[in-house]
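For this depiction, one protein chain was excluded, whereas all remaining protein chains were kept in their positions.
Up next, chain A:
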Amino acid sequence: MTLAPGITLKGQAHIDGRPLFAPLSLALDAGRWTCLLGGSGVGKTTVLRLMANLPTGAVFDGKITATDGASVAERIAYMAQDDLLLPWATVEKNIALGARLRGQKTDMARLHRLVDRCGLRDHLGKKPSELSGGQRQRVALARTLMEDKPIILLDEPFSALDEKTRAAMQDLAADLLTDRTVLVVTHDPGEAARLGHAIHVMTETGLTSVAPPAAAVPRAVDAQETITCRSDLLRLLMETSS
């Protein structure tokens, strides 16, 4: 992996002439986790998809730049709420999908290291349908890491999981994605309070930055400052979504 760059998105987007999000400026600090929090329909997923150069249905008028000047979309790995595991392929083949799609040889040593760290050793030969929701999301995380990209875009990655599994996944992801530039789009204030080095609340009028707790990421779920931050974020969400 090359050194992770910072990223800046400046601009506005509209769908059929209606504004989707107001002019905004979002900066992702290099090697840090940025959480973009907001209700449904405010365009937070669009922001993420624009960075990944994925189709959005919106017209974007603005610029996405990396601090080192190189292209952004070619250096990202993407993980969504839906684990997007291919149902006909084994866990091993799903993790190695990127290399297969580019016609490259799979780095097996790296794959086995990741499999061990994600606790998937016993599941390599299984099909996704034989796994639990949490296990499937661990496979998706391993696949994302297998890409070894400096920028990681996570679109509500753990929102389909139960709370206990979600907390465990957050710990695992925070551990494995150290030193990368990470954008997490989420509607869960608790997730932002645990994971964000920077936290932005997105509303129709733009971004509001909220100071994260001082503790290191991932923050303890039961630490007072995490709980306070979570409540502050929730109140902000409730105030702005009327």
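Quick note on the criterion: contacts are C-beta pairs under 8 Å (C-beta built on N, C-alpha and C of every residue); 3 or more make two chains touch, one makes a residue touch a chain; residues count from 1.
Throughout what follows, contacts and distances are computed from a predicted model.
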item	value
Which of "Hydroxymethylpyrimidine transport system permease protein", "DNA metabolism protein", "glutamate synthase (NADPH)" or "Ferritin-like domain-containing protein" matches, in UniProt, the chain that is not displayed	"Hydroxymethylpyrimidine transport system permease protein"
Touching the absent chain when the full complex is considered, from A:A30, A:A52 or A:L141	A:A52
Candidate in contact with the missing chain, chosen from A:G6, A:G62, A:G98 or A:G133	A:G98
Which of A:I76, A:A142 or A:L233 contacts the chain that the document leaves out	A:I76
Hidden partner chain, residues of chain A it touches	49, 52-55, 73-74, 76-78, 80, 82, 84, 86-90, 93, 97-98, 100-103, 127, 147, 153
